[in-house]
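Missing here is one protein chain; the remaining ones are kept as they sit in the complex.
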Amino acid sequence: MLDAPTILDESRYSHCIAACNACAATCDFCAAACLREPDPRHMAKCIALDMDCADICRLAAATMARESPHVNYVCELCARICESCAQECISHAADHCQDCAEACKRCASLCRDMIA
Amino acid sequence: MLDAPTILDESRYSHCIAACNACAATCDFCAAACLREPDPRHMAKCIALDMDCADICRLAAATMARESPHVNYVCELCARICESCAQECISHAADHCQDCAEACKRCASLCRDMIA
Amino acid sequence: MLDAPTILDESRYSHCIAACNACAATCDFCAAACLREPDPRHMAKCIALDMDCADICRLAAATMARESPHVNYVCELCARICESCAQECISHAADHCQDCAEACKRCASLCRDMIA
Partner (left out) sequence: MLDAPTILDESRYSHCIAACNACAATCDFCAAACLREPDPRHMAKCIALDMDCADICRLAAATMARESPHVNYVCELCARICESCAQECISHAADHCQDCAEACKRCASLCRDMIA
């Protein structure tokens, strides 16, 4: 345990948790939308990275909300995976991919700020 | 797949996803805060229900973001578990428990509205 | 809390937890393998159901390991989603799909036995 805020809103992690949750939902949505594209073959890498990114974002959010001693390691990995997902998503024209790239970049940025 | 919004913000599930994510984080935070209480023995049931509730909220958020055909079943279970967690949390005076009870009630309510 | 075995091996849930974990891994593997198929368009529904199934199996395993009071509701939903995934997977000839259908059927069966 790092410290003891009495409600979540007072946690130093509130904004980063929100960014992780937003990114997880956007990645899940993007994966499902990619699967509905006329030719999902070109989206296979995007779908796979979306799954990885959604999972690590959920883990990072939980880890921060629990004020875990491992929070920096988890958020560093989260930033890395978000950056990799953003890089893939940005190369696809679909709105859901562009939207996902934005959410990933924002989440990576807040994770990196939080660790710094 | 139920339909095809092009970005998550247009999804019928946006508000319910946000409530599930907020509830998950509040439950995780409450569990960790309960563990730091001077006598966590009285919080044992609360901690256990917080864990269940955080997990089903994360699952419900992911299921909605993916527009899964199973979304109604998952959200019904989410509402049930949120209600059970709210009932326990409301009986504890700590701010983190009262805050958690509110988040659980709100999440249960949005899940029930969404299914209806 | 339902009862108090002193180690997990003595838990009434051990076999069902193992089946859930095996099913989750098989679904995750199947989803990734479907994405590598020459035409993943025909596998889109399978991939989406694999994701749902892996997630509920992981939740069911955790819920049982924690001896949660919600275990029956979670395992009933797990059985339902496993059956839906098995039904889709069995219609595809690929080894990973046939293997996944078997794991889903076995997991659904153990979940139903456990609840009964």
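Going by the order they are written in, the chains are A, B and C; count residues from 1 in each one.
Just so we're on the same page, a contact is a pair of C-beta atoms (placed from the backbone, for glycine too) under 8 Å apart; a residue touches a chain by one contact, two chains touch by 3 or more.
Since the model is a prediction, treat every value here as computed from it, not as a measurement.
> Which residue, A:Cys34, A:Ile56, A:Ala86 or A:Ala108, contacts the hidden chain when the whole complex is considered?
A:Ile56
> Contact with the hidden chain only, please: which chain A residues?
Considering the whole complex, chain A reaches the absent chain at 1, 45, 48, 51-52, 55-56, 59, 62-63, 66, 68-70, 73-74, 77, 80-81, 84.
> Please output the residues of chain B touching the missing chain, sorted low to high.
31-32, 35-36, 38-41, 44, 47-48, 51
> Against the chain that's been left off, what residues of chain C make contact? List them.
Listed in rising order, the touching residues are 1, 4, 6-8, 11, 17-18, 21, 24-26, 28-29, 31-33, 35-36, 54, 58, 61-62, 65-68, 94-96, 99.
Basically, only the chains that are shown with their structure count from here on.
> Are the chains arranged, by touching, as a line, ring, star, complete graph, or other?
complete
> Could you put a whole-Å number on the gap between the CA centroids of chain A and chain C?
Result: the chain centres lie 25 Å from each other.
> Please output the residue numbers of chain B that touch at least 2 other chains, ranges allowed.
Answer for chain B, listing residues that touch two or more other chains: 1, 62, 66, 68.
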